[in-house]
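Quick notes on the structure that follows.
The complex appears here without one of its protein chains, the remainder shown in place.
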Amino acid sequence: MITLESITKRFATFEALKSIDLKVRDGEFLALLGPSGSGKTTLLRIIAGLAFPDAGRVRFEGEDVTHLAVAQRQVGFVFQHYALFKHMTVAENVGFGLSVRPRGQLPGKTEIRKRALELLDLVQLADLGNRYPGQLSGGQRQRVALARALAVEPKLLLLDEPFGALDAKVRKDLRRWLRTLHEQMGLTSIFVTHDQDEALELADRVAVMDHGVIEQVGTPDQIYMHPHSGFVSDFVGDTNSLPVDMVGGTATFHGQSIFTHIGALAEGAARLDFRPHDVTIADDSDGCLPIVVSAAYRKGGVWRVEGQLAGKAAPIEVDIDSGAPRPQPGQRLALKIERAQIFSRQAAA
Amino acid sequence: MASLAAPAAIEGQYLDFRSPLRWRRGRKAKRPRSIIPGFGLTMGFTLAWLSLIVLIPLSLIFLRSAGMGWEAFAQVAFSPRAIAAYRISFGTALAAALVNGVFGLIIAWVFTRYTFPGRRMFDALIDLPFALPTAVAGIALTAIYANNGWLGQYLEPLGITAAYNPIGITIALIFIGLPFIVRSVEPVLIDLNVEVEEAALSLGAQPWQVFAHVIFPAIMPALLTGFALALARGVGEYGSVIFIAGNMPFESEIAPLLIVTQLEQYNYDGATAIALVMLAISFAMLLFINVVQAWSRHRTGA
Partner (left out) sequence: MIAGSPPRRKTPAAICLIGLALGFLCIFLLLPLLTVFVEALSKGLGPFLEALAEPDALSAIRLTLLVAAIAVPLNVAFGLAASWAIAKFDFPGRSVLVTFIDLPFSVSPVVAGLVYILLFGMNGLLGPVLREYDIQIIFAVPGIVLATVFVTFPFVARELIPLMQEQGRDDEEAALSLGATGFQTFCKVTLPNIRWGLLYGVLLCNARAMGEFGAVSVVSGHLRGLTNTMPLHVEILYNEYNFVAAFAVASLLALLALVTLVVKTALEWRFSYVRQGAGS
């Protein structure tokens, strides 16, 4: 169990992390998701011991490691640009962590090489042990970096944008493979990403960060279906936002009620968020949202429809079953919103 | 590009049908396939000027040496005085390059890793030996290190004579060679990603292990290149050395000075023979630099 207690970090005048609390369970695969500048990489480096907080504590299994340097924390760190040692072969890279052990624990040369080759086998690069990193592809380098981090048998594996520098196809293959590896090894892993698909697909839990705070921690399902804030709703998945007025639990848009919210919420101005797929087409316009179609195209199994709303509201995007005929530009549709999140205006601002 | 390539290929085939010889000429003429003009003009000028100024004059050293016959050549080039001069030139250049290797590395490290007051000024100062005429450096160093000089007067009571002997030559060559080492190593140290050092630390390496296993091997090719450049420059250096050297045959006479001495006696053959030996040393050094660079390129797979 890794516990972060009110971690704070500033760089000159910039407050990178504002009192972060987070618990990571053993064997968990956790994603730190956020836009650039949200503080996610800084947080990862603090967990690793590559950076140090101005205030707060880092505990591994209850033990305070806040002031321990990276070498003493037994973590494996995979760097964004891999940071492989260019002048060493792949096998020497993987064996490096073993070869710099203090004299008493230093394994023999053949032992180190054997261990390195085992790990290369694990990451499916058994044949490339004698190559230099410069001779490998991006995906292969990534796997070497991972094998190198695993060689010191870390309790905790930390990955900084592990797929950031790879092209789409390689990225997808490696993702699946990393997930399997995590399960096989029974490690605790934390990775940083700005790619929501990556976070939702890989992680057991996702911590969404923005401006140095954690907005929400939860399973991918919770994050997607029940975002706690406008930011999370916006950042994870496609979302439409409407400015609405709440009157007696009903959201009204330009005087027309469009959604009835169950549960207590303050009256007055609010923001209503709904996903493109959370609508159906209604026959009558009572309690519905009327739109004028400006464009429609096929997106997988549905029509993605871009529609204009009354007033100055931004255009919205909705998905309509592609069993129906393709909506034509200029056509009017009445949408019934099946699911939505309502945020008070202050929180959304 | 594609539309240009097609007619040329047809023309080539056509010529091939007529005469194999002309076909070859046709193919050769289209080699610099580029729409950018001026290849013939700039290349012609480059080769002509290079030949006139550098290659033809330098080849005279070889021609004239060849014309001398082995006996006559060896008598001058390998006379005891000449061999003593090579030994002094090479020995002092080697000593200076070693000193510079150590301090140049420290200086490059300090300037790429730390900030401190006066950093910019000192950084500019490192290039002084490139900009300061060698004769000026020579008389200034002599004024400092001579027995009655600024520093020499304090060294003399300690039993150290720092001018008019090989130590003086070495001091002058340290001055001349320093920027070669620093400027070779600096870019590599800058390029060396901090992530790489952090990776080593995260794998449990101690700071000295990070230096020995990660940083030093990475800068080794650049350090060797700088070392060879400083050495090559030091072996041939003349202006800064003659003032502080003492110029005693067999003791503090450098090889370039021996060439000048031969010339002053109008012994052109003698001067040429010694020059040939020095050219051979320079070429060996150039070859060494190229081999080091090819090796490091191969090693990093770039």
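Residue numbering begins at 1 within each chain, and the chains themselves are lettered A and B in the order written.
In the analysis below, a residue touches a chain if its C-beta (ideal position, glycine included) is under 8 Å from a C-beta of that chain, and two chains touch if they have at least 3 such contacts.
Fair warning: this is a prediction, and the values are worked out from it, not measured in the lab.
Among B:A66, B:L125 or B:V291, the one in contact with the hidden chain is B:L125.
Of B:Y86, B:F111, B:Y164 or B:F227, it is B:F111 that touches the chain left out of the display. Counting over the whole complex, subunit B has residues 31-39, 41-43, 45-46, 49-50, 53-58, 60-61, 64, 103, 106-107, 109-111, 113-114, 116, 118, 120, 122-137, 139-141, 143-144, 150-151, 171, 174-175, 178, 194, 197-198, 201, 207, 210-211, 232-233, 235-239, 243, 255-257, 259-260, 263, 266, 268, 271-272, 275, 278-279, 282-283, 285-286, 290 touching the chain that is not drawn.
Criterion: only the chains that are shown with their structure count from here on.
Centre-to-centre separation between subunit A and subunit B, using Cα means, comes to 53 Å.
Interface of subunit A with subunit B (complex): residues 48-50, 69-71, 75-77, 79-81, 83-88, 96-97, 99-101, 131-136, 145, 148-149, 151-152.
Subunit B makes touch with subunit A in their complex at residues 193, 195-196, 198-206, 209, 213-214, 217-218, 220, 299-302.
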